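Here it is: the structure, laid out below.
Some chains omitted; the rest stay in position.
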Amino acid sequence: MTSESTTTALDRTDPEREIAAAAKRNRNWGRWGSDDVRGTMNYLTDDLRAAAAGLVRSGASFSLSQSFDMDGPQKGWRRRTNPIHTMLDTGTDAAAGIQGFPHGLGGADDVVSMPLQCSTQWDGLGHIFDHGVAWNGRPAQEVVTSLGDHVTGIETVANGIAGRGVLLDVGRHLSTDGELADGFAITTEHLLRTIDAQGASSAVRRGDLILVRTGQLTRARRHGWGDYAGGPAPGLSFTTADWLHDSEIAAIATDTWGFEVRPNEFDVAFQPLHQVAIPNIGLFLGEMWDLDALAEDCAHDGIYEFFLTASPIPVTGAVGAPVNPIAVK
Amino acid sequence: MTSESTTTALDRTDPEREIAAAAKRNRNWGRWGSDDVRGTMNYLTDDLRAAAAGLVRSGASFSLSQSFDMDGPQKGWRRRTNPIHTMLDTGTDAAAGIQGFPHGLGGADDVVSMPLQCSTQWDGLGHIFDHGVAWNGRPAQEVVTSLGDHVTGIETVANGIAGRGVLLDVGRHLSTDGELADGFAITTEHLLRTIDAQGASSAVRRGDLILVRTGQLTRARRHGWGDYAGGPAPGLSFTTADWLHDSEIAAIATDTWGFEVRPNEFDVAFQPLHQVAIPNIGLFLGEMWDLDALAEDCAHDGIYEFFLTASPIPVTGAVGAPVNPIAVK
Amino acid sequence: MTSESTTTALDRTDPEREIAAAAKRNRNWGRWGSDDVRGTMNYLTDDLRAAAAGLVRSGASFSLSQSFDMDGPQKGWRRRTNPIHTMLDTGTDAAAGIQGFPHGLGGADDVVSMPLQCSTQWDGLGHIFDHGVAWNGRPAQEVVTSLGDHVTGIETVANGIAGRGVLLDVGRHLSTDGELADGFAITTEHLLRTIDAQGASSAVRRGDLILVRTGQLTRARRHGWGDYAGGPAPGLSFTTADWLHDSEIAAIATDTWGFEVRPNEFDVAFQPLHQVAIPNIGLFLGEMWDLDALAEDCAHDGIYEFFLTASPIPVTGAVGAPVNPIAVK
């Protein structure tokens, strides 16, 4: 099996070589034309979306969004803070009768200031570069400047991220308490074992939106965030790059800050799987999703597939964007 | 017909009395219990959501979101600006090799600062008060303080706004060019005539998510925003309050800044229909939605109903929130 | 001595009574007319300012501002973050030749988002209320709404905070290492002993701008901020209220987050000296000033007085504002 053999070969001391090899094996540049801006989202066709709507039975809906507030995981690193929400007008002012509106009208209004990747979010294709090269082989400086991402801004996928969602509850199936330990690297074998344990409804197909639950959010909720943002966490192993490519999924999200295992699997490294997945595979990664309520429901009825709508707020030129994903079963 | 008789009676000089009467007729306080925080969203049940998923045929999806950028309609009034998007890291920096990441990784990251109602959005139930009273009869000062909406914050409906959407393309059916004039007040009769013209797929039922296209956005896109934010626009007449209540819809959105007709229909007034709809009916109002592409498709196939997912970003305590609504046909 | 007797009497269990008594003894309401908005800044007259300019000898200048960046003391408590500085344009973009300006011009531009009291700052008179009452006896709700401070906004003292500065280096004179311990309450006696130790140049007079160095910033700089923002720190004792009033100083600043000693001197309390000083005395308090370089110089030449200009950025309606104070000796 690819992932096993790759795992065996992984040289912790040479990320450059490992990344280059994985990137070369899995590179999708040109697959959807030289002017493509949607990467693996191309796999998610109208036909697949229509079929996915057919999965809805009870109509129960689940928001997969964490909260957007000051209690979030950000610690200020790289100027990433939690969302700062302030009021422009309040009910207190309205009740005090000082707003100046006619006929008894009162109003409240508000503002938010936040990094676009502070809470539940999609990484856009302009978020990560491989040696100065962005998705589809474009020079990074021609894609993302101080004015934003002129080519693959998140608005380019504003209308399409709705289709078949599949939950892979790795935390539940590979641990006794539903929570993988920090530093646990989820390999392709782990993913396949989880699929096998969950049954037919979790078969992964082209165009799917895959959700991987590690259980780390469950733990963070219980213990507090600590040094969560960037600190140790379970996550996907670098060695899943081939599966991410070969499975032809449209997107994949986890319940952790950084998608891949932390610390990373090389001695000196920072998010090496991102470097293969985003600029080379053209894959959309979701981070900090809250999969717990959905996971409870899936464990209860044994059905791990659903209709998932996860359309980001289309901030023009954004390299990532907040989303409130809705799974309907 | 209710709206006609009400229209006849509307006294332009006495908004206080008209609003009080409409509020009394249509007040839903206590309807879903004294601790309710979801208002008309209670109409949208799992059963209705499941049935709505059955409307999907082709799988074609439409984003109903306007862009989130500096080209938006805001003019600074009441400190409402357009979204300010800035970069924390860029592709230019990555290409210059100055980011300090290992193994050739480069990254881009970004931040946004924006009023929560700057572009496509839902008004939350804490957005408007009637004589210092919020939804379900609560004192405004006990609901929304400087810390936000403690009771009906937008996060309380984070998981539920997905169901049957119906487009009422009033612009198309009541004008020759698809665009209602600024100041045009859409009455209940206009809505009913549009439903009649569109046919069976646009019958309005309990729990529906109604989208009213005026065509004003089409015009703004052609001519520029001008003094759009708060300026003259077509929109719902104050006299539709009874229909909004009696139809038992879950929510309603338009393609304009302020949902209701501007200037308002009283001599001295500011958004009187909001004062009835939000704190009294408990109705969710959407504003600045982009309905044009969807409207084209509906006009083409004659089908005006679809599966609509429109879940706001759950900024904790927000009185309104951005949303990227996705209609799937 | 007032402070000693007051200290003796301080009942840790009854802040309400102690605060009420101190407020009554030291209340300046009406002293400068019923419409006054400048409080103790009235003491700082043109004559005193002219005399202060005469203190300048060498022309050496000292910035008393801490840095404004993400390395600051804020931890997110009460939504107070460190300043978030982002670029609108960069040199990297300019060098890449992608900015589109003519004739070889390139530019960089930037934005900041920050609490007005995140770093070196003045508290405005609208910052603190005593039982719902603001400076000069005004109801708090008539002074500061969601739109800001309509009466005593920091812009009302934009032009006047320049005059005789006096450094009281309590840290140096009351400790062996120049740093008071966290929780050390500086009493009036401590202030007087410091003045006595420093000599004639530090005599405190009407209209002066007093700077109290505790040495806590020196320690924070060495050890990191820890839980600094709101955590334990040396600072003025509640019992200095009478001296603050009787000395007729125009303003007073420290090198700590919260001016007064932390934890506060009552069993259950939050910044009780603020409650007397700002709304009752009408006194301007400065926080998080960097007094170390100035203190070195004063210790060297034995002269503790100087010309101090400390004019806040006049954000209209602000209840506090950043300042870069400049001392010239």
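Remarks
Note that the chains are named A, B and C in the order they appear, and that numbering of residues resets to 1 at the start of each chain.
The rule is short, and it goes like this: contacts are C-beta pairs under 8 Å (C-beta built on N, C-alpha and C of every residue); 3 or more make two chains touch, one makes a residue touch a chain.
All figures in this text were calculated on a predicted structure; none of them were measured in a lab.
Because every chain is the same sequence, the assembly can be counted simply: 3 are drawn, and the full complex in the file has 4 copies.
In this section, only the chains that are shown with their structure count from here on.
A turn of 180° superposes the CA atoms of chain A on those of chain C, with the angle given to the nearest 5.
The distance from the centre of chain A to the centre of chain C, each centre being the mean of the chain's C-alpha atoms, comes to 45 Å.
Annotation for chain C: residues 84, 86-88, 90, 93, 96, 98, 113, 146 touch two or more other chains. Residues 15-16, 19, 45-54, 56-63, 65, 67-69, 71, 78-80, 83, 85-92, 94-97, 101-117, 126-132, 134, 139-149, 155, 158-160, 162, 266, 268-272, 274-275, 307, 309, 311-320, 322-324, 326, 328 of chain B are the ones that touch chain A when the two sit in their complex. Partner chain B is touched in their complex by these residues of chain C: 84, 86-88, 90, 92-93, 95-96, 98, 111, 113, 146.
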